[in-house]
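Pasting in a structure now, in structure tokens, and then I'll have a few things to ask.
Yeah, one chain of the complex is gone here, protein chain that is, but the others are all in their spots.
Each chain carries a letter (A, B and C) given by its place in the written order, and its residues are counted from 1.
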Amino acid sequence: MATVLSPKDFATATPSWWCAGCGDFGVLAALKQACADLALQPKDVAFISGIGCSGKISGYLHSYAFHGVHGRALPTATAVKLANEGLTVIVAGGDGDGYAIGAGHFLHAVRRNANMTYIVMDNQTYGLTKGQSSPTSMLGYKEGTHPEGNPDAPINGLAIALAAGGTFLARGFSSEPKQMTEMLKQAVLHPGFAIVEVMSPCVTFNKINTYKWFKENVYHLDDTPGYDPSDKHKAFATLVQPGKIPLGIFYREQRPTLDQLMLGVDHPTLSSLPIEKIDPRLADLQNAYT
Amino acid sequence: MATVLSPKDFATATPSWWCAGCGDFGVLAALKQACADLALQPKDVAFISGIGCSGKISGYLHSYAFHGVHGRALPTATAVKLANEGLTVIVAGGDGDGYAIGAGHFLHAVRRNANMTYIVMDNQTYGLTKGQSSPTSMLGYKEGTHPEGNPDAPINGLAIALAAGGTFLARGFSSEPKQMTEMLKQAVLHPGFAIVEVMSPCVTFNKINTYKWFKENVYHLDDTPGYDPSDKHKAFATLVQPGKIPLGIFYREQRPTLDQLMLGVDHPTLSSLPIEKIDPRLADLQNAYT
Amino acid sequence: MITNNIEVLFGGQAGDGSLTTGDLIAAAFKRMGLEVYTYKDFPSRIRGGHTNYVIRAGEKRHYGVADFVDAIVAFDLECVEIHISEVRPGGFVIFDNSTEKLTDAVRRDDVNFYEVPLAKIAKEQLGLELVRNTISMGVLGALVGMDPQIVRTLVTKQYERKGEKVVGQNVAAIEAGEKYVNENFTRPSGYDLIARPDGDRLLMMGNDAIGYGSLVAGCRFMAGYPITPATDVLEWMAKHAPKYGGIVVQAEDELAAINMTIGAAYAGVRAMTATSGPGQALMTEGIGLAGVVETPIVVIECARAGPSTGMPTKTEQSNLNHLIFSGHGEIPKVVLAPGTVEESFYLTVAAFNLAEKYQLPVFVLSEQALCQSKETIPRLELGAVSIDRGKLVRNGGVTFGEYKRFAFSEDGVSPRTIPGVEGGMHLAPGSEHSDAGVITEDATNRARMMEKRMHKLVAMRPDLPKANVLGDPKATVAFIGYGSNRGPISEAQDRLAADGVATRFLQLRTLWPFPEDDVRNFIKGAAHVFVVEHNITGQLERLIRYVTGPLAHMHPVRKYNGRPFRPIEIIDAVKQKIKDVTKLEATDLQVRSVAR
Partner (left out) sequence: MITNNIEVLFGGQAGDGSLTTGDLIAAAFKRMGLEVYTYKDFPSRIRGGHTNYVIRAGEKRHYGVADFVDAIVAFDLECVEIHISEVRPGGFVIFDNSTEKLTDAVRRDDVNFYEVPLAKIAKEQLGLELVRNTISMGVLGALVGMDPQIVRTLVTKQYERKGEKVVGQNVAAIEAGEKYVNENFTRPSGYDLIARPDGDRLLMMGNDAIGYGSLVAGCRFMAGYPITPATDVLEWMAKHAPKYGGIVVQAEDELAAINMTIGAAYAGVRAMTATSGPGQALMTEGIGLAGVVETPIVVIECARAGPSTGMPTKTEQSNLNHLIFSGHGEIPKVVLAPGTVEESFYLTVAAFNLAEKYQLPVFVLSEQALCQSKETIPRLELGAVSIDRGKLVRNGGVTFGEYKRFAFSEDGVSPRTIPGVEGGMHLAPGSEHSDAGVITEDATNRARMMEKRMHKLVAMRPDLPKANVLGDPKATVAFIGYGSNRGPISEAQDRLAADGVATRFLQLRTLWPFPEDDVRNFIKGAAHVFVVEHNITGQLERLIRYVTGPLAHMHPVRKYNGRPFRPIEIIDAVKQKIKDVTKLEATDLQVRSVAR
């Protein structure tokens, strides 16, 4: 296949199942653009998604796509990367998928720092199950399971990731395609576990955190003079600061990746080991038992 | 029962299953002392533990003790508290139980801020399964599953809890009974989810993080002039600072607890609702379906 | 002219409001004194994708869909394309021709087509696209003779909350629909409805009956994680429980949900969770814990089509094996399976009593085609149910040292104290333990404890909901089934009887412990036993064969495409086995060939 040049090369024939106006369209568009700009080959992209409206995205990116079970995309993806480190591994899922049922895996993916990209499509609700609170829903958010309002304080995935040893932490907004595309490219290029949280409004159920609401409630780190993404304490302060929602790359750092630590440098790719021929050295292993 | 005065009143007849010298003995002693000092009644203490050497502690505290499955002590305890908010709910478990298999529940217990105490008995290994790496084991820690050394960077439970909205974060050392007892008392008195991480050496398997090693590698916040446990940024900086391990109360803050938010103030205790007599108002509910 | 017997299929794109309208029509039919059953067939997406809502109404009560659809209200061509083959000869189609035109491909000359520019009227005459559905109600009403007054009252009630203006628009919409029919169509629809006394009945969805049953049974704590089709129960409880002192926790996942349920129950509250396949799989370990610590919990399983994510909004009976046989090690558990909305209420109440009396996990097994379906039912008799808390010790009277939480006993059940009770302190461990709750690996104690716990399954037999025997108890043609298949099976029975084939039907309501004697006795004397179930491997048949072994005259009737059985499919299976009956009409064959 020739070098990929256009987002179209990453499109599938499958019509999307999203509602008109869903923020997820923006995420998909930016992702295709990023893949194109990085001249990735669809055959070398492993795209693993969780379950949710967001999770359906794996059906719309021409690649080796895997749509697993709810909340387990990260362990699956980690293994895909270890099995074939030559692949560009990208994971996408919702705020519920990643921060509720998948929260434990999220923490461990962060500490392991495998070289892959994780896109959290955050609509602050459970879209596919019709609008219940997610871990990022605001306090008092009213919906089916909380007619009187959500009593659980929202969690800040990026702040938690920072505390857990995250090495690339960014947040975008699905109606800012250029910035998002740029972030995603940086994330894919980052040698380590890169998290891009995207504010992706659910137009059908979340009547609070709408496009309008976001436009009024976000600001950009780029507009913050002298913001230094290598300053961990500043990143923490910025992330936990109540009030408007900052967008941009909060923090980046380099430390050995899981694949480097486990596979070393000149390790043959697991998926192409010639196991069909039984390694003769294996016979000698029995000597230890004589 | 008369007011409890001595730790003995919280002792059970069951002989402990711990190795001689295990740090967990110190935790148990301090916990009994704290219960005694707080004049708690065994019948009003619900003590839920995880699975592990640490988890066996529930068999040794005279109380309503529940020894559930691996990693799920926090959700169980949260419900016990909601079912009967009059109880003093204490949870104890290992670093593996809480930060590996239980990591997701840990994050959500922190954000919910139910009024209970969580003791993480951290020996930086999986004791009961014979010494494998836990999420707090040091990089390069050598054991059965990692003969060449653990490749996963250790996680900092308290830093993560801080980022997730923790309201009481402390760390003790099992051979410092007085400080530990004081911390536990403060934790139980704290209106919210209080975490006390205790360095509790595994003398059988962890030959790195020994009593000696700790004595050489800890320092006390009390010795840090002007340390202010209400300063979130300082707490974060202190927790993530590489090098020696700080002991003490890192952070405390008050925000509404889950039980307050869900039950309100004058809510009758769930466990004593007179459900035996079917509430007559229930019949009218059917009118909505005529 | 067919009177008081109609099945209407409302179809369009998901999220276009056909569900609301379907509910209104169902209510209208009910108010007209008819028996109603509804079935929702929607995709696993929020907007877009073909969705349809079937409303069946008649003088006879049915618990399922018919072979044919009598009327289709199609908001788009796709709906007609998909469903035209299901229309009964002589039936009709209401089609919104505002933007699309009917193609010849979909036309059938044995079907009446009424083309109405619903969207156009909505926009141009009423200035509100949304009321398109309401207009269609007016059209349908005029064509089949729905009581205009009833329809207006319901529409008014429905939109009250949204204010006068909206109410007005919708009432106007109804009238516009009626008017269009009167002005443009002379052809009668061939269907007519004549109002009868409604009586004191309810129109209730299976999941609502489960929620209501739980509340009546004294459940005051529910922990759950949203999942189709079980979310309704969670949301029903969230809406109603607080008024009765109860609370609902949305957990971070099903592992938390089941362990929260156990925690609350351990602390003395009647507690439940509700989930479906994937969530049920995650609860497996917790269920085992409840069994060993002998904590009473109720777990609602609203089954959907698996495996894995499968078809989340479709129906299936493929979780039975899991409920009964999953889990490492062996614990006593109970599985109850209602076959109707009414039973969903009564069996849920029974579940809570069984759970607490025998201190173990009890499952209530429903399915998408039942739990999300509405049925007209008589008022539920609160006087007919009572609460039995078994050996719960709440007010002391026990002495520490003497009291043994897991004491061996006749029925395998031990006195159960809860935190706060003086003298009852103990350890409740998931590890094997002595009668006092002390962890031990002693071989003799182990064997006794296993026997103690498992003996509950024997002790409880008298308390278990009995199976229903329907039809002619002496018939030689027999059916065995459960759950949502109760409807299609009994309807098949009636029609077979009309064809001179008498049948009897054992509708199992307790699936575990399996009612071996009932099955053994029921099968006696049967020339043919048809085991009807909605899965591919024959999970129910496996349970039966444990009792009977393989039988030449036992015939599987299975379906696994996510759609509920139609009576004809069962009738057909019977007729294929029993030669001496009249051939089927071509139309039936046609229906069978339609995969649904």
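The rule we apply is simple: contacts are C-beta pairs under 8 Å (C-beta built on N, C-alpha and C of every residue); 3 or more make two chains touch, one makes a residue touch a chain.
If you're wondering where the values come from, they're calculated on a predicted model, not measured in any experiment.
Undergrad: Counting the whole assembly, list the visible chains that the omitted chain makes contact with.
TA: Per the touch rule above, the missing chain touches A, B, C.
Undergrad: Where the complex has a chain not shown, which of C:189, C:273, C:319 or C:417 is the residue touching it?
TA: Counting the whole complex, the residue in contact with the absent chain is C:319.
Undergrad: Consider the whole complex, including the chain that is not shown, and state which of A:76, A:145 or A:238 touches that chain.
TA: A:76
Undergrad: For the chain left off this view, which of C:6, C:106, C:122 or C:282 is in contact with it?
TA: Of the listed residues, the one touching the omitted chain is C:282.
Undergrad: Pick out the residues on chain A that sit against the missing chain.
TA: Missing-chain contacts on chain A: residues 1, 12, 14, 42-46, 48, 51, 56, 58-59, 62-69, 71-72, 75-80, 82-84, 86-87, 104-105, 107-108, 262-263, 267-268, 270-273, 275-279, 281-283, 285-286, 289-290.
Undergrad: Which chain C residues touch the hidden chain?
TA: Spelled out for chain C, the touching residues are 43-44, 276-278, 280-282, 284-285, 288-289, 291-293, 303, 305-314, 316, 318-319, 321-322, 324-331, 429-432, 441, 443-444, 446-447, 450-451, 454, 535-537, 542, 545-550, 560-563, 595-596.
Undergrad: Since one chain has been left out of the picture, which residues of chain B touch it in the full complex?
TA: So the residues of chain B touching the unseen chain are 17-20, 51, 53, 56, 67, 69-71, 100-101, 103, 126-130, 132-133, 135, 144-148, 152, 204-205.
Note that only the chains that are shown with their structure count from here on.
Undergrad: Between chain B and chain C, what distance separates the C-alpha centroids? Give it in angstrom.
TA: That gives a centre separation of 42 Å.
Undergrad: List the centre-to-centre spacing of chain A and chain B in whole Å, with centres computed as mean CA coordinates.
TA: Using C-alpha averages as centres, the distance is 31 Å.
Undergrad: Going by the contact rule already set, what residues in chain A reach two or more other chains?
TA: 100-101, 103, 135, 152
Undergrad: Could you tell me which residues belong to chain C and also touch two or more other chains?
TA: 252-253, in rising order.
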